[in-house]
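Step one of this worksheet: look at the structure below.
In this view, the complex is presented without one of its protein chains, the others remaining in place.
As written, the chain order gives the labels A and B, with residue 1 at the start of each chain.
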Amino acid sequence: MIAIGGISVSFGGVTALNKVSAIFNDAIVGIIGPNGAGKTTLLNVFSGFVEPDSGHIEIFGANLLAMAPYKRARWGLRRSFQTEQIVDDLSVGDNLRVVLDSLPDRKRRGNVEIAEALQFVGLLEKAGILAGTLNVFERRMVEIARTLVGSPKLVLLDEPGAGLRRQETEMLARMIREIHDRFGAVTLLIDHDVSLIAATCMSALVLDFGERIALGPTFEVLNDPRVKAAYLGVEDAA
Amino acid sequence: MGAYGIFLVAGLAVGAIYALSGIGLVVLYRSTGILNLAYGALGAMGAMVAWQLEQWNYPEPAAWAAAILLATALSLAYGLLAAPLLAYREPVVKAVATLGYALIILGIANYFWVEAPRRLSLFTDQMGFSLLGLRITGTRALAFLATLAATFGIAVFLKWTRVGLLMRALADRRDLSSMLGVSVLRVETFAWLFSGILAGFSGLMFGDLVRPNPAALTFLVIPAIAAAIVGRLQSLPMTLAGGLLLGVIESMTTLIKPIAPYRTAAPFIVAALILLWLQRKRRLTFVGND
Partner (left out) sequence: MTDDALRDKNGGMAVAPSFRLQRWRVLVAVVAVALAIVIVPLFLNALWLRILISSVIFTIAATGTAVLYARLGLVSLAQVALVGVGGWVTLRMWHATGLPFEINALVGAFAAGVVGTLIGLPALRMRGLYLALITLMAAAGFQILVTGTQFPNGGTGVLGAAVNSVFMPRPFLGRSDTAMLRYVCVIAVLAYALIEANRRGHSGRAWALIRKSEACAMAAGVNVAFYKAWGFALSGFVAGLAGGLLAGTIGVLDATTFPASESVLLFALTVVGGAYNWIGQIMTGLLFRAAPAFLNDIGVDGNLAYVIFGAGLLHAIITAPNGIAGQMLDLVARWTSPSVKR
């Protein structure tokens, strides 16, 4: 269970998030909203890149904001980025191994977990290859595989579907749906592809101008008139 | 007053030029993203040429003109020829490239002017006046006043003129500015021109107040950098304050016998303290735009 309470963030004069609160109980939760709504900012608060002006986050009983940012990964927080951050000069396997390096008893778990994660995304045979030789989709997959090693508890995916073709998006959706069963982690997913959200998330949080405007089962949320208004503009609603 | 007064005045004069150099560095950095580590070398070249012209008995205005024009020309040359080739690299890479330029200029200067004791005298050395019982030479007064005038003038310029506004836009968001049609080239050229003039003037002043020696003058970029760091590479008033402070600290510690030989390490200590203080508040760096 994830409890977000009253998170507010402002940069200079701009309010990025305004007292956002939500409770998530599902295995996969979507965060949607127009550009600039504050979705990535919210993930950045989770990751520790941004300190909220107020508010708290509790995940499975742990106080996330009290942990130093780099220690959150040790606890089980994982994050993918809008622009994938794969190191070209390391092998695919080593890109994943970095995460394990910071965990205790890394030598025992290492190779097995890496193999599992790579097999999950379909890249096991490329484990020893330099990541710089992969294509865009494969790099995206490595980025996702990196979120799945080392007993993840919460996986944050920031627009993993951006720029993918329909087939690739479907593969991605299948993978996301299996994360909880295979790796035991809850997934928070940001994406603009509504069909991806609908295909994977049980519930969704909708942000607009830094405020929560809807939270609930995905189907209901996507049909909520306020949500439609946010995406399409007030004049076109109703 | 006495001894304290003398060292204070000397410190304020040198500190003023530290500040002036620092300001030249900051203005250039904010407009182009380049911290010009060859700044001191530009001034050094100018000062050595001025010294040489004096040795050859040219009239003094020629020496002044040569110093400032040469430094400006060298500055523009880099800005127009080399800098564009590195336009999209990170700040540290751009700075390292200017190091290459500094080495080239220093090598040439050292080649023509072998290490030897020299004096650069300017007409302002003969002038002077008394203030509060202290004798202040014209050169020192010029250094101090020129710095104050420059700081004030630049601040006004940035705030009130069109080019100044464009420079501020570039400093803020270079990529957006160029998309909005700000003539990046024009503004940058102006910045290189301007900082070149300041470098030439600073070189002349340092050549007179310190000594005209290529290596020494080139590495006077270090206190200038320290002053710029006090200004967080953005604030002109703070750079001014930083430079003056450094100059005074350096000068006054001559009076403290045990640490006197080490007083020129002051820039490092001041800059290190400022950085430590700055990063106490800093969280961390973000992806990409650092």
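Quick note on the criterion: a residue touches a chain if its C-beta (ideal position, glycine included) is under 8 Å from a C-beta of that chain, and two chains touch if they have at least 3 such contacts.
What you see is a predicted model, and the numbers here were worked out from it, not measured in a lab.
> Specify the residue from the set A:E51, A:D101 or A:E178 that touches the hidden chain.
Selected residue, touching the omitted chain: A:D101.
> For the full complex, which residue in A:A3, A:L65 or A:I129 touches the chain that was left out?
Only one of A:A3, A:L65 or A:I129 touches the chain omitted from view, namely A:I129.
> Return the single residue from B:N110, B:T189, B:S235 or B:T254 that touches the missing chain.
Spelled out, the listed residue whose C-beta touches the missing chain is B:N110.
> Can you name the residues of chain A that touch the chain not displayed here?
Residues of chain A in contact with the hidden chain: 47-49, 69-74, 77-79, 81, 85-87, 89-91, 93-94, 97-99, 101-103, 111, 124-130, 132-133, 146, 150.
> Mind pulling the chain B residues that touch the left-out chain?
35, 37, 82, 85-86, 90-93, 95-97, 99-108, 110-111, 215, 218-219, 222, 225-226, 229, 261-262, 264-265, 267-269, 271-273, 275-276, 278-279, 282-288, 290
Convention: only the chains that are shown with their structure count from here on.
> Just give me the whole-number Å value for how far the CA centre of chain A lies from that of chain B.
48
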